[in-house]
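Of the protein chains in this complex, all but one are displayed in their positions.
Presenting chain A:
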Amino acid sequence: MSALVNALISVLLANNVYLLLLLPAVAAVALAFARGYRLSSRLNMAASGLTFLTALTLFAGQQATDRYFLVDDLNIVFVVLNTFVAFTTSVFSAGYIARELETGHLTQTHLRFYHTLYQALLGAMNLAFVANNIGLMWVAIEVATLTTVLMVGIYRTDRSLEAAWKYFILGSVGIALALFGTILIYMAARPVIGEGLNGMVWTVLISRVADFDPALLNLAFVFLLLGYGTKVGLAPMYAWLPDAHAEGPTPISAILSGSLLNVALYAVLRFKLLMAANSNAIAPGPLMAALGLLSLVFAGFMLYRRSDIKRMFAYSSIEHMGIIAFAFGMGGALANFAGLLHMTMHSLTKSAIFFAVGQIAQAKGTKKIADIRGLTVTHPFLGWGLVVAMAALAGMPPTGVFTSEFLIVSSTIARAPLLALPLVIGLLVAFGALMWRLHGFAFGEPTENVAPVKASSLPLAAHLALVLVAGLYLPQPLVLWFQHVAAMLG
């Protein structure tokens, strides 16, 4: 018996990468036919939960590499974080969608569509992470974009269709530019590696990149940074992001900020590694740092003028992606470590915020900031949850976001004091905006609308607990893992 179990476990461990893609694919097909809200939302949760557990087994498995798939220490971090956020979001989504059905915003047909797309998105994001082939990675990111476009437009109102359309056009231009960059990388690789599939395999590319033509690599990186940077939501190319976050269903806003932005960031990081391995090519770091800093400062100021709560937090995502891009752009062991930590903390905090905001918007029946007041009186758990989450987002101690921001600022002061100035200004500006709004949300005069809340509060509590614990104590294995990845990122 135990031999059988052992054999099963070893088979599982050897194939966990495929399972990571197969589970969402099977679930997507099943959910396309599943009728009834209870069945499909449970299936969705079960599939997302199993995918998360599979992602955890990546730690134990052999780090297999072939011409299509790759598992290394870098992408394990991303896969685990993403599948975790996708799992908790699916729990939140069950309650949220039940409420949308009750109020008639969505119908049963939409529901099947929604759940199928949810799993398709999860599968596409996993594929983007584990793809060892830069063409395959591009295809995965394209599929992820398309599924989210359809989900953003699911309410079929003027505004949601417009947001979906804008996202579609800008996202398509972004991925088109990224494809041009990918083709240029292949062109650079061809004289060295030869024709065929190997010219697109990342592990082969990185081993031979030192001999590539640097001029071609430079041009490729510019296109890749602009293309995938659009999907990260970095400053000049951010226009799709606020609309897509504000007009889609709130679980999708949580997934967009908590996971999808990281997917694009991961793609940029992979190409940054390629660039860094060629000593004659331009240094990719300063470009990333500049875009990051621009996003941070710009989004910090934009936070003040928002009147829609989801739009405001969308700008906050631009701000935080800017901080993360800046940290990775600075490079070095400490800044990379801080960047990884900040990415993790931002994913957890921002999805927690959207969990809270989704319930608040449903309870209050509005997304207008002016109409959301006095939550700690009318909905104590939600209100205080939002207080903690926004304090964390603003970088107050003792949360994980404070730790990572502190590390980023201190490493910047040590290495480039001049850059620390705009960085700190951006952080303070954003801090001020969030605190100003927080006061109204939590402690203002309560509005009369006090509908009860239906969705589960467990995901919100779990994310906040993790963010708080990370601020006080980071487990040693996690620190070691992040340090190792930070060293790998150079």
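The working rule: a contact is a pair of C-beta atoms (placed from the backbone, for glycine too) under 8 Å apart; a residue touches a chain by one contact, two chains touch by 3 or more; residues count from 1.
Here is the rule we go by: contacts and distances are computed from a predicted model.
S.K.: Name the absent chain by its UniProt protein name; which of "MCP methyltransferase, CheR-type", "YjjI family glycine radical enzyme", "ABC transporter permease" or "Hydrogenase-4 component E" is it?
M.R.: Record says "Hydrogenase-4 component E".
S.K.: For the chain left off this view, which of A:A30, A:A98, A:L161 or A:I206 is in contact with it?
M.R.: Checking the options A:A30, A:A98, A:L161 or A:I206, the one contacting the hidden chain is A:L161.
S.K.: Consider the whole complex, including the chain that is not shown, and state which of A:G135, A:G229 or A:G300 touches that chain.
M.R.: A:G135
S.K.: Write down which of A:A98, A:I183, A:I206 or A:A276 is the residue touching the left-out chain.
M.R.: Within the whole complex, the residue contacting the unshown chain is A:I183.
S.K.: Which chain A residues touch the hidden chain?
M.R.: Counting over the whole complex, chain A touches the hidden chain at residues 133, 135-136, 138-139, 142-143, 146, 149-150, 153, 156-159, 161-162, 164-166, 168-169, 172-173, 176-177, 179-180, 183-184, 186-187, 190-191, 194-197, 199-200, 213, 215-216, 218-219, 242, 246, 306-308, 311.
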